Structure formats: C-alpha cells, structure tokens
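Sharing a structure here in structure tokens format.
Left out: one protein chain. Kept in place: all the others.
Entry: chain A
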C-alpha cells in the first residue's frame, strides 16, 4: 500500500515537473513567435497543460471538484483558440 502511494507521489512529481516545463517552454515559443499562428498554438498548448495541472492538483489534494474545473477547461478552452484563429484568417470572428 505504502509503496503504491509512494509510486503515485513520484508519478505526480514527475507530472508536475513535465507540465510546468511544458508551460514554460510554450511560453518561450509564444514570446519568440515568429508568426501569430505559432503564438496561438502556444496559447492552446498552455491551455492543455493548464488542464493537466489542474487534474494533477486535484489528484494531489484528493478533491473531486478539480476534475470538474478541468472538464470545463477541456470543454471551453478551445473556444478562445478558435476565436483567435478566426481572427487571423477572416478578421471577423462572427460572420
């Protein structure tokens, strides 16, 4: 039992670190660009990573509600990406 928990803790730490690293690297890409497409993609990746982070926080704290927060991010996170992409492609996001 303890070894399983220990393993989970190790896995959580690894997950945290990779997700955080992913966030930082996406951020660097976002700053560098060079095109808006790269930047929007970086933002979208950051949303996905954030989703992962919330799930991991939820597992770590053992609170179920975080799962719902991540559900919401998963469900609606793409909308701002879509809006930004539409803006680049058409200029007008509601036609």
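Keep this in mind: contacts are C-beta pairs under 8 Å (C-beta built on N, C-alpha and C of every residue); 3 or more make two chains touch, one makes a residue touch a chain; residues count from 1.
As a convention for this text, contacts and distances are computed from a predicted model.
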| item | value |
| --- | --- |
| Among "Heterodisulfide reductase subunit A", "Carbamoyl phosphate synthase large chain", "Monovalent cation/H+ antiporter subunit A" or "Ethanolamine ammonia-lyase small subunit", the UniProt name of the subunit that does not appear here | "Monovalent cation/H+ antiporter subunit A" |
| Residues belonging to chain A that touch the chain removed from view | 16-17, 20, 23-24, 27, 30-31, 36, 39-40, 43, 46-47, 50, 53-54, 57, 61, 63, 65-66, 68-69, 71-73, 75-77, 79-80, 82-84, 86-95 |
